[in-house]
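Before we start, here is the structure in question, set down as structure tokens.
Here the complex is missing one protein chain, while the rest keep their positions.
As written, the chain order gives the labels A and B, with residue 1 at the start of each chain.
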Amino acid sequence: MDKTNNDLKSAHPAREKGLVLEAVGITKIFPGVKALDDVYFALRPGEIHALIGENGAGKSTFIKVLTGIHQPDAGKIYLNGEQVEMTNPLVSRRLGIAAIHQHLAAYPHLTVAENIFICNEQVGKTGFISWRKTQQEAKKLLASLGSDISPGQIMGELSVAQQQVVEIAKALSQDARVLIMDEPTAALSRKESEELYEIVRGLKDKGTSVILISHRLEDTFTLADRVSVLRDGRYIGTWDIKDTNSAMLVNYMVGRSIDQFFPNKTAPIGEELLKVENLSQTGHFRDVSFTLHSGEILALTGLVGAGRTEVVEAITGVTRPDSGQILLMGEPVSFSEPYQAIKQGLGLLPEDRQKQGLLLPWSIEDNLSLPILKTVCSRGLISSDKIRQGGEEAIRRLDIRARGAADTAESLSGGNQQKVVLGKLLAGKARIMIMDEPTKGVDVGSKAAIYQIMCDLAEQGFGILMVSSEMPEVLAMSDRAVIMREGRVSGILSKEEYSPEGILTLMMPLDKKEKESA
Amino acid sequence: MSANTKNGLKIPAWLKRREWLLVVLVVLTYLFFNSQAPSIYTFPKLLNQTRVYMVDVGFMAMGILLVLILGDIDISVASIAALSATVMSVTYNAGKGIPFGLSIILMLLVGAACGLVNGLLITKFKELFPMIITLATSTLYRGIAYIILKDQSAGSFPSWFARDLGYGSINILGLEFPIMLLCLLGFIPFYHVWLHHTVSGRYLFAVGTNLTASRYSGLKTDRIKLTAFVVNAMFAAVGGFFLTSRTGSVKYTIGTGFEMQAIAVAILGGASTSGGKGSVPGLLLALILLTALKNGLMLLYNDAFILNLAVGLLLILVVLIPNITSSLNARRNVRRQRMSLAKT
Partner (left out) sequence: MSQIKARDSRLKRFLRQRETGLVLVIIALIALVSLRNPNFSSLSNLQFILGDTSIMIVLALGMMCVLLVGSIDISISGIMALGAMTAGIVMKNNLVQPEAADALRTSTPLILLILISMGVGALCGAINGLLISYGKVLPIVATLGMQYIIYGTSHVISGGQAVYRKDMSEAFIQFTRGSFLGLNSKVWIMLAAFIILYLFITYTKAGRHLYAVGSNREAAQMSGIKPETATLNAHIIMGALAGLAGMMYASHDNKVTQDMAMGYEMYVIAACVIGGVSVTGGSGKILGVLLGALTIGVINNGLTMLRLTGNSEFWKKAIQGAVILIAVVTNVLISRGHRRRVLRERRI
């Protein structure tokens, strides 16, 4: 692996002149993790430059450094050849850098128009904010995106896709020289995506440089002129798009070829464990049905906002479905609280491990013992020896990288945190594992380890429902895939029917015309 | 986080606990007032004054600690104390009503009922902050006490309650320990073991640290919250019991403002309104500190406002100082990491 790395390093271009933006040696340290390690990036005028990498490769952190949200611990940023200090987001904006961030950036309580123009307020002659102007400008911008969202609507009441359109409008409103788009198409329909592509090309023609971050390699290939790859916080290289192909890029992103990366799943598929029938929840999903068998890994996939997480939350008692049935080994069950589901052998690995999976300030061993606290007592009192034993054993079994079981969960890297959450699940008596984005924000090494654990579990007769938005993961790991689109199941494919294009088509929201004909 | 300092000296974790700050403050407070008024500010006299400053607030603080560990707050505890004490005195009715033992049980039940109402409202209406809910129930409970008692005061209790418990003391090793104080001190070890060494105690800390993660881990978060509010209210009722015993009579205004004092004690002792933190030794030390401080200020100034001013200052400083030092520490850590980066 080291050898390939060296080869790649020599591949990145020598420093060239006339760059719009150049970042050299960017390093960013978070407690316990090096999120960025000596990253290089160069942006030419009027180019569309894709920045790709796995979840957790450091793309978003890098963007936050460029936009002044994070200050790098080392490294320099040059804008048109001059060194700049991005001390805060306003500086970066003043220098002509605009960004569409993922999710984070919306103000749910405010109107669409205000969301677009926050910090860029449309001021009248008197120095006061002119709401009429704000509304008009917002309407114009939204119309240019082909959207009919009303500027007066409350942001929090929009769908995820609509919110994304508003975020795009917000970035366009700034007339930036450098436009950064972090997953702009994550929730868009094909038509909306194409409209966005048109706008981006138009901007390029006007001389704007665009940094595009996208999951979908097809975005990269249709739009980008060049592509840079990050892996585990490190810079891998930059290539002209015409010199690459998708297999190459995946290889660079993962650091080894796909078949080495994903373990071979051999577990036979057994009896039915979980059956979901016509499950519905108002405003979130409708008529969701599927079955999960022992030894099976069933993928539940779809775009952001398709309702995947809502479905698994309704199954595990986090929320309540409004109608439909859940059958556990043929017995109808209904849970109003997660503890009931856990008692019945349903384990949930939640999507957001920091908020839903771990008690961050607690030690690894205390986190691991929380679900089984009653079993680590002696004479009614908690035994710290038993907790220590259990913690050390889990650290060994799951290969958690820490100085010891007494380390706090927040000091661990993303991958090791995820292993602790997995350890909590394995300590229980679950037979069905529901894993919501099990490898989100996890380094490549831990990813492979988590895949191996999943295969081992399937071997032992567990049924695994894996919620995932990573196409390679779905293709390689699962036996069957349930694909969701806008709250409904749009298809269930078995392994033989898999093709990236086919799955993507089922995931993409329908455009208006298609909807009306449907 | 790391226990290593730069010169390689290792400070054991138990020495880094914030309780030591409180110990130092207690000693300093005692020495200061003792030098100011050597004849009236002495240990035996301080011990005698614990009945005024320590016991009733102490029980309320023990209850409120549970709620604070959960990350919630309850400002109705003083009203609960007033209402349950009212019920106790009215049902006993100077010996003409039910036996005193039954009145005490009734008092505890009323406390529990108040806590149940708080807890149910808080778990059923999660959108509302406990602060708002208990604010309203606080007015409600004291209002009910007002309806029952009007502006009368109810007195005449059995002599063991008003005299022995209220003013009696026991001589241990030549020191006069108020019976009330012994009740508090006798109870605290059990409370400590329960909170820090049992499953249900640890559940409180888990829920307060991260409610969602605890729920996903299979904890019955709603039931835990409900129970904590009920137990808290019963502690408040016990606080009202001791308060009545020392004042000898009940008015509907009894214990006004004690909720803030109880919250202040718990926070001084290491709890945080954002939850997940709190310790029983810290609580005890905070109680001792406040007793020493209040008694001294009372002797020097005889003024409740100055006393409160000192409590307020103490409260803010004890919370602010660790915040500032930890943010300075974090900054130093980053700088160190950066320096080690520059070397490589």
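By definition in this document, a residue touches a chain if its C-beta (ideal position, glycine included) is under 8 Å from a C-beta of that chain, and two chains touch if they have at least 3 such contacts.
From a predicted model like this one, the values you see are computed outputs, not experimental measurements.
Asks: Have a look at B:V27, B:I170 or B:I306 and name the one touching the chain we're not showing.
Replies: Per the contact definition at the top, the residue touching the missing chain is B:I306.
Asks: Among B:I40, B:A94 or B:I132, exactly one should touch the missing chain; which is it?
Replies: In the full complex, the listed residue that touches the missing chain is B:I132.
Asks: Among A:K34, A:K139, A:R177 or A:R286, which one is in touch with the chain left out?
Replies: That would be A:R286, which touches the missing chain.
Asks: In the whole complex, not just what's shown, which of B:Y146, B:F161 or B:W194 touches the removed chain?
Replies: For the chain that is not drawn, the touching residue is B:Y146.
Asks: Based on the whole complex, identify which of A:K28, A:H101, A:R308 or A:K424 touches the chain you can't see.
Replies: Checking the options A:K28, A:H101, A:R308 or A:K424, the one contacting the hidden chain is A:H101.
Asks: Where does subunit B touch the missing chain, residue by residue?
Replies: Residues touching the hidden chain, for subunit B, are 73, 121, 125, 127-129, 131-133, 135-144, 146-147, 150, 260, 263-264, 267, 272-274, 303, 305-306, 308-313, 315-316, 319-320, 323-324, 327.
Asks: Give me the subunit A residues in contact with the hidden chain, please.
Replies: On the side of subunit A, residues 64, 67-69, 88-90, 93, 101, 104-110, 114, 118-119, 121, 128-129, 131, 148, 150, 157, 159, 282-286, 307, 486-488 touch the unshown chain.
Everything below uses one rule, namely that only the chains that are shown with their structure count from here on.
Asks: Mind checking the centre-to-centre distance between subunit A and subunit B? Centres are C-alpha means, answer in whole Å.
Replies: Inter-chain centre distance comes to 44 Å.
Asks: Once bound in the complex, which stretches of subunit A touch subunit B?
Replies: 27, 29, 31, 73-74, 318, 337-339, 342-343, 348, 350, 355-362, 370-371, 373-374, 377, 380-382, 408, 411, 424, 428
Asks: Help me check something: in the complex, which residues belonging to subunit B touch subunit A?
Replies: 1, 193, 197-199, 202-203, 206, 209-210, 212-220, 222, 276, 333-334, 337-338, 341-342
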